[in-house]
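Down below is the structure, laid out as structure tokens.
The complex appears here minus one protein chain, its other protein chains still in place.
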Amino acid sequence: MSVFTDNFSATLPPPTRKSERWKYSPIAKLLNKEISISTEAAQGMNGWPESVLPNPVLNLDAYLVVFKNGVFEPTLSDLPVSDGVDCIPFSKMDQSGSLDFTNGYHQKEWIGELNETYRQDGLSLHVHRNVKVDRPIVIHHLTDGNNVASFPKHLIKVDEGGELNVVVWSSASDRSSGMYNGLLEASIGPNALLSLEKVCNEGGKVFHFSHEHIVQERDSKLKMHTFTIKGDWVRNELEIISRGKGTDSVFNGAYLPLGAEHVDNHTTMDHTSSDGTSSELYRGIMYGNSTGVFNGKVFVRPDAQKTNAFQQNTNIVADRGAAINTKPELEIYADDVKCSHGCTVGQFDLDALFYLKSRGIDEKAAKALLVEAFLADVLSSVSSTELCEEIMRLYTERHGW
Amino acid sequence: MLKINNLCAKVGDNEILKGLSLEVKPGELHAIMGPNGSGKSTLAAVLAGRDLYEVTGGSVDLDGIDLLDLEASERAREGVFLAFQYPIEIPGVSNLNFMKAALNGKRAHRGLEPIKAKDFLEKVKECSSLVELDGRLRDRSVNEGFSGGEKKRNEIFQMAMLEPKLAILDETDSGLDIDALRVVSKGVNAMRSPERSFIVITHYQRLLEHIVPDFVHVLSNGKIVKSGGKELALELEEKGYDWLKEPSHDTSNA
Partner (left out) sequence: MERIDEDKLIDEVTGKNYEYGFTTDIESDTLPPGLDEDVVRMISAKKNEPEWLLNWRLEAFKVWSEMTEPDWAHVEYEKPDFQAISYYSAPKQKKELASLDEVDPELLKTMEKLGISLEEQKRLSGVAVDFVMDSVSVATSFKEKLGELGVIFCSLGEAIQKHPELVRKHLGTVVPQRDNYYAALNSAVFTDGSFCYIPKGVRCPMELSTYFRINQAGTGQFERTLIVADEGSYVSYLEGCTAPQRDENQLHAAVVEIIANDEAEVRYSTVQNWYPGDKDGKGGVFNFVTKRGLCHRAAKISWTQVETGSAITWKYPSCILKGDDSIGEFFSVAVTNNKQQADTGTKMIHIGKRTRSTIISKGISSGHSQNSYRGLVQIHPGAENSRNFSVCDSLLMTDTCGAHTFPYIEVKNPTAQIEHEASTSKIGDDQIFYCQQRGIEEEEAIGLIVKGYAKDVLNKLPMEFAVEAQKLLTISLEGSVG
């Protein structure tokens, strides 16, 4: 089945370069592609590829939930999880028990409408009041095959005082092509904590699009990390809405594209209530002929007095042919606030590099040390050391430091 | 000169001064000591006219003028000077321009012409040597990038420039090393005169070794609970404040 030709008649127009939100990430190429959508039947025929492990973070003691080409894989998943947590795919649940909310993204963006139209499945994850989930939940998406597509949507709700750590990991085998179009909506109740790590480590030629929408209630805390390890064309959209007083939002990201890869991180932090703090740090190194895009927007609405918002984007353009387009934005409508952003584009510190080399460290190892230092602040708040180490290991392996 | 009678003040719903009375005569130096949260800095701010605090009762009279009726800048022009515990930074405004604006505001209040550039510069030179404030600091933006000690010396420099009738020093010794303390004290002592009165607020007796008070008062829970001569400070140093504390129903205003 082809998604973009005769079958998909969207009510919304696909974004063009002229729409400000897509200025640096045109999707014209995608529109010409033939992409087919997996069904459960088709799923069984392919099996699991040898090159990708079902559990992406082997050392991490976690509940694993696996989807392949958008379809739930019960045999590879550890369900149910502990008491006080409802964690079930929509496909395996009667409608009355599943979470049901929407931010209406499918009515705003063409790409959201696409997800809504072709959605295969997703997880309904409800953490009840004061329940602190004992282990992280790793949601693993695998794309495997030629011109295949995943359209998942996950809903997460952490009730008052609850605590949850979720890792959304997407992989693709090297022979893969097609699309990953994943939505995630989360609601964090009063005094609750959600740690969310999103990792993209996809081989092949997959068009990767994800949109996370997180609403924070009073005194809740969000720790969000977005790592792009590998991906032909990646766009990570993150939207955080601070709806109650005194929320705390930390969201960091790293991107190190190689070759002709394209990575876009598009974040919005919307302070609608008072006394909130937000801290955003995105760091990227552009290698080869790759392109990085960062667009960070911080809103401070009229009622959001005493907001403290900080945003930083740091980039290194490592090679001739690589490029970065960055747009850190502030829109402030309240006066008693402290907001700042900074953005830099530069190179590796040559003095530091020389200093390391003068101590007998070879260039490669010296650069690896500098990259590690560059990423340290982004990684430092990741919720588990196992995950942190695995991400660093993958970066190192990929870039051959 | 200064008569404070039964002064009460609060911030929000929090009553801090609860009927404070104090009389300061010309030329006298009064030290106000007390534990943290007793209301010392509030007293300084209320006298200077900070509108964060709401005066709920009592009166403050400076040479026949109802001080509470005046705005902060008017009080300053009547001769009230507050040396801030945490001097404020004003980026881009040079210390000298700042002083010129202040001095000329005061002169205008007295119906005088703006000060002549030559006279102004002479005065600056004289006053800055008093506290060993070097030229670099005078020309820089107000308090911006100053060290803690430099900020405090700048406060005393400003005091010398503005020649107040009543100078209130709010924890001027906090954050000073011994050399800076000596310089600041020297400046204050040089400013003492039969016409000028001082209220020196401090937590420690250390400052009072350098600036010798005529009277020492202990403030606790918004009231003066004990007054005495300079020897009281030594006694406090030895015994602490606990023996003087009034039983309090509300200690949350610490």
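Letters A and B mark the chains as written, and numbering starts fresh at 1 in each.
Assume contacts are C-beta pairs under 8 Å (C-beta built on N, C-alpha and C of every residue); 3 or more make two chains touch, one makes a residue touch a chain.
Everything numeric in this text was worked out from a predicted model, so none of it was measured.
When you scan A:91, A:347 or A:380 for touch with the missing chain, the hit is A:347.
Of B:18, B:106 or B:196, it is B:106 that touches the chain left out of the display. Only one of the listed residues, A:201, A:326 or A:384, touches the absent chain: A:326.
Summary of contacts with the chain left out: across B:162, B:180 or B:199, the touching residue is B:162. Note that of B:34, B:49, B:187 or B:213, the residue touching the chain absent from this view is B:49. Subunit A meets the missing chain through residues 20, 302, 305, 315, 317-347. Contacts to the hidden chain, counted on subunit B, fall at residues 48-52, 71-73, 75-77, 81-82, 84, 87-93, 97-99, 101-103, 105-106, 109, 141-142, 158, 162.
What we mean here is this: only the chains that are shown with their structure count from here on.
Distance from the subunit A centre to the subunit B centre is 55 Å, each centre being the mean of its Cα atoms.
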